[in-house]
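Only a single protein chain was left out; the remaining protein chains are all shown in position.
Moving on to chain A:
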Amino acid sequence: MIEISTLTKVFGSGQEAMTALDNVSVTIAENEFFTLLGPSGCGKTTLLRMIAGFELPDTGEIRLDGQPVTHLPPHHRPINTVFQNYALFPHMNVAQNVGFGLEMLGRDRKEIDATVARTLELVRLDHLAGRRIDQLSGGQQQRVALARALAPAPKVLLLDEPLSALDFKLRKEMQSELKRLQLETGITFVFVTHDQEEALTMSDRIAVMSAGKILQIGRPMDIYDRPAARFVADFIGDINFIEGTVTDGGTVATGSGDLAVTAPLPASGTTVTLAIRPEHVMPGAEGPNSLAGTLAERVYFGSGTVLEVDLGATRISCRTGDAPFAEGAPLSVTLPPERLQVLQD
């Protein structure tokens, strides 16, 4: 549906040149909840603004349903945006804001009124149609912005960190609300966030970005379980890294002992980084891939406990339910071979 190929954008020139997008290619499917995830300044907004038509790429092309739209102005693209700061029109009331797009499309009054009413119902704001914008709470403004972008029934809805200004509880609520809206309307959502948890819970697919590049595209599970790069593994969730060298015997020699892995390994002698999530590290268990260490620290966090185990050469954290272990006591950990990711940088 949206085909983005080799987009590059450099802001400024000479000394101050800043590559906001570096050869970005991605294809977003119809009805997909697609998320751009990455730290602040990695180019997410720039990419979104390019899809909306506010920014021209230096090179590359954007196609919508097969048609090139790269140079089409924003008001000719069937794409609407929910802006980070909402950008609601302060001189119009809620219903006028929501009806604005339809009015600009030249729909007749009756249709506009009906659609506005239906859309406000969809975001559960039908009781506030006549309110002025400055009389709304942040969460309500958020819903108006959403309704305003949904009302013209665009092919694609772009959302730039729409939930970042909301408090925790409201954010959780809006996350499921957005998911519901996406399913009900069948509109393709392109969602921008720097919050990995938000990305994992809401998305069909995620593109992880860093410094203007897309590092990995995949389903939340793929990204979490099989990160393609150290940056991706580190950015999403907690993870342990263990440096090592591939041996002739098909294992990885680390400072704390040899480890077997099921994932394919590069040629013997190559340095690799092994990665494993804390919840996959098994405390106390004996068997293959178990390493001896001491329990350095125990942190209780409600639904579980994190054990920091000192393995001599490295430290490894291990997440577990109950933990009848004493700090300072010897504790070995087992790293299941099928859970060890092999990353080459």
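Everything that follows uses one rule, which is that contacts are C-beta pairs under 8 Å (C-beta built on N, C-alpha and C of every residue); 3 or more make two chains touch, one makes a residue touch a chain; residues count from 1.
One rule holds in what follows: contacts and distances are computed from a predicted model.
A single chain of the complex does not appear, and UniProt lists its protein name as "ABC transporter permease subunit", one of "Protein glxC", "protein-glutamate O-methyltransferase", "NADH-quinone oxidoreductase subunit H" or "ABC transporter permease subunit". From the options A:10, A:105, A:129 or A:260, the residue with contact to the unseen chain in the full assembly is A:105. Among A:83, A:241 or A:325, only A:83 touches the chain that is left out of the view.
Mapped onto chain A, contacts with the missing chain fall at residues 52-54, 73-75, 79-81, 83, 85, 87-91, 93, 100-101, 104-105, 132, 148-149, 152.
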